[in-house]
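With one protein chain removed, the remaining protein chains of the complex are shown where they sit.
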Amino acid sequence: MSAATAPEATRAATPRAARRGPARTTRVLPTAVLLLGALYCLVPVAWVLVASTKSRGELFSTFTFAPGTGLLENLSDLFAYGDGQFLTWCANSLLYAGAGAVLSTLVSTMSGYALAKFRFPGRDAIFYAVLGGVLLPGITLAIPQYLIMSELGLVGSHWSVLLPSIISPFGIYLSRVYAAAAVPEEVVEAARIDGAGEWRTFTSVAVPMLVPGMVTVFMLQFVGIWNNFLLPFIMLSDERRYPLTVGLYSLLSKGSGEPALYSLAIVGAAVSIVPLIALVLFLQRFWRLDLISGGLKG
Amino acid sequence: MGTAGPAAPARPAARPPGRAGRRGRVPIAPYLFLAPGVLLLVLFLLVPVGYAVHLSLRGLRVSGGGPFGRREEVFVGLENYAAALTSADFLGGFGRLAVYGLIAVPLTLGLALLFALLLDATTTTAKRFSRTAIFVPYAVPGVIASLLWGFLYLPTTSPVSHVTEALGLGAVPFLSGAPLFGSVANIAVWGGVGFNMIIIYTSLRSIPAEVQEAARLDGASELQIALRVKVPLVAPALVLTGLFALIGTLQVYGEPTTLAPMTTSITQTWVPLMTIYRDAFTRDDLPLASAASVLLAVGTLAVSVVLLRVAQRRAFGSES
Partner (left out) sequence: MQVRALATVTAAALALSLGACSSDGSGDGASAADGPITLEYWAWGTAQDGMVEAWNRTHPDVQVRKTDAGGSTDSSAKLLTATRAENAPDVAVVQYDTLPAMIVGGVAADIGEHVADAEEQFNPGVWSQVEFDGAVYGVPQDVGPQALVYNQARFTELGLPVPTTWAEFAAVAEQVEQKDPAATLTTFAPAEFGGFAAMAQQNGAQWWTVDGDAWTVSIDDEPSRRVAQYWEDLVDRGVIDAQPLLTPEWNARLAAGEVLSWPSALWANGVVNGVVPEQAGQWALAPIPQWEAGRSAVSFQGGSAVVVTTSSEHPEEAAEFAEWINTSKEGSAAQIEAGQYPASLVGQELTLSSAPPVQSPQQADYWQVAQRIASDTVPEVSWGPNVNVASSAFQDAFNAAATRGTSFTDALAAVQEAVVADMEKSGFTVSAG
């Protein structure tokens, strides 16, 4: 790429000219690399979609990318499995990720706003605890979290997955960064001078300015909780409370005397990733991922 | 990050009297805003950390004697730490983790940066499609990603091995020997490139147009602009994505665990977290697992802090 680009760009005085430049490789090669990357990312997804059309026998006997004849049967098997358990898992995933992300966004925004816009004793300590939480491997907490949940009598319930999902040190950190940048000091001061209480200042002045940041935290949390495996896997033992990740895993990890239900897991994977991909693609235009690195500048 | 703390914490006693009225309410409000967050932080972060430390100093020992005596919890001091630090399984996991990380981290970041620069370059087309496509794996849970890559790796079901076998080269041993590290790392790269690409790309988009124009007028090529102008300007994004990739590496668990039943090459102690899980749940030795967790957490914190310090000095120069 370097050899091809250099001479052409020196010849071109303006970017406009560069775009009309004659050397075709300068445009074809970078685009080809990009498309190669796209292909790399799409092939496994395409495979899931193709494999979900294969019957149990075809899955292991026909060529990898050859479509099968079992799609409808797979789908009806999937939805019939364990009296419609797959739908329960979908609902659980939606509950954990949806409610968890909403609550997490609220808690993070409030905390981030307080950390960014107030000066008070203990602020540093709290902020460093949050930073520590960002850097701490979440998984190492899973076991003690389990024991604490059981002290609270919540192990195995929806709460055991939902409550730990609400707290997101990274969400608080992001919200603080965004609040510091997006809510001007003067606006807050002005609202206070007008006699607005702190809560009103927050809800009617700050929150509208924080919406892009909140969407970002929501998305990150939603996908994070949706994809989480270990926390629900450790907390839950009742398959009626499983989210999709643990449910699909349970299809693969059967006891001795039962074969893994590969075709069910695959069609389940296909069905469950399609809506999530759609959601992510839809929301990606609203979120502000530059926040994440913006915070580092200080 | 150095400027994170307040410049001058307000001390109630030293408050100027003229601002007391306005500031008088301040000490309560931020605490109320923070209350839910701090409560959850304490309950699900600090208390578990404390609990883990407590557990790590205890051990399960048979009491009452007899071949079927029940095990009970007793204080054992630093025995579990000594056991974890001398365990060949646990330490070996870090060795394998290093190899894995050396593949996964540079590849994830390198590809993410490459794709982000290409998206930002004036010379490429099909950007929207590519950006979306590369981002798609982010929406696929790790467990599912491992399952589907597993199918693409195993000789009989792999399309790659289909081709190599047709060429008479035999199946590609994706899941054994040295290629195994690449195969596991590939799953992480596949899942991580898109997200990191978007972070870097959004940073690139925020570079003022004049900066690039100026470089072009100076006769710089697109490549030169990319390397000399854009990359230094998105350094903070690179540091941050690097940090995430590193933390992600230390937490690798799902991918090798899902692949393990498909090969004889992934042991139950392949990476440190797998050892921790095995000790906690398969071997019912929660104290040992807690000690190993504490060590891993401390190690992660140390590595992160060092990385941030170094990066800050390099990337942000005299700032802070």
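Note that the chains take the letters A and B in the order they are written out, and that residue 1 is the start of every chain.
Just so it is clear, a contact is a pair of C-beta atoms (placed from the backbone, for glycine too) under 8 Å apart; a residue touches a chain by one contact, two chains touch by 3 or more.
Keep in mind that this is a model prediction, so the values were computed, not measured.
If you put the hidden chain back, the residue from A:Gly57, A:Gly84 or A:Pro275 that touches it is A:Gly57.
Check B:Phe94, B:Phe181 or B:Phe281 against the missing chain and you find that the one touching it is B:Phe281.
The chain that is not drawn here is touched, among residues B:Leu60, B:Ile207, B:Leu233 or B:Leu307, by B:Leu60.
Not every partner is drawn; the one left out touches chain A at residues 56-57, 59-61, 82, 146-147, 149-151, 153, 155-156, 237-240, 250, 253-262.
Within the complete assembly, residues 59-63, 65-71, 89, 150-151, 154-157, 176, 261-269, 278, 281-284, 286 of chain B touch the chain that is not shown.
One rule holds in what follows: only the chains that are shown with their structure count from here on.
Chain B has its Cα centroid 14 Å from the Cα centroid of chain A.
Touching chain B in their complex are the following residues of chain A: 1-2, 5-6, 8-10, 13-15, 18-19, 26-27, 30-31, 33-35, 37-45, 47-48, 51, 60, 63-65, 106-108, 110-111, 113-115, 118-121, 123-124, 126-127, 129-133, 135-141, 143-145, 147-148, 163-164, 166-167, 169, 172, 192-193, 197-199, 202, 223, 226-227, 229-230, 234, 244-245, 248-249, 252-253, 265-266, 269, 272-273, 276-277, 279-281, 284, 288-290, 292-298. Contact residues on chain B toward chain A in their complex (touch as defined above): 1-6, 9-10, 12, 22, 25-27, 29-34, 36-38, 40-41, 43-49, 51-52, 55, 111, 114-115, 118-119, 121-127, 129-130, 132-145, 147-149, 151-152, 156-159, 162, 190, 193-194, 198-200, 202-203, 205-206, 213, 216-217, 219-224, 234, 236-237, 239-241, 247, 250-251, 253-254, 258, 261, 273, 276, 280-281, 286, 289-290, 293-294, 296-297, 300-301, 304-305, 316, 319-320.
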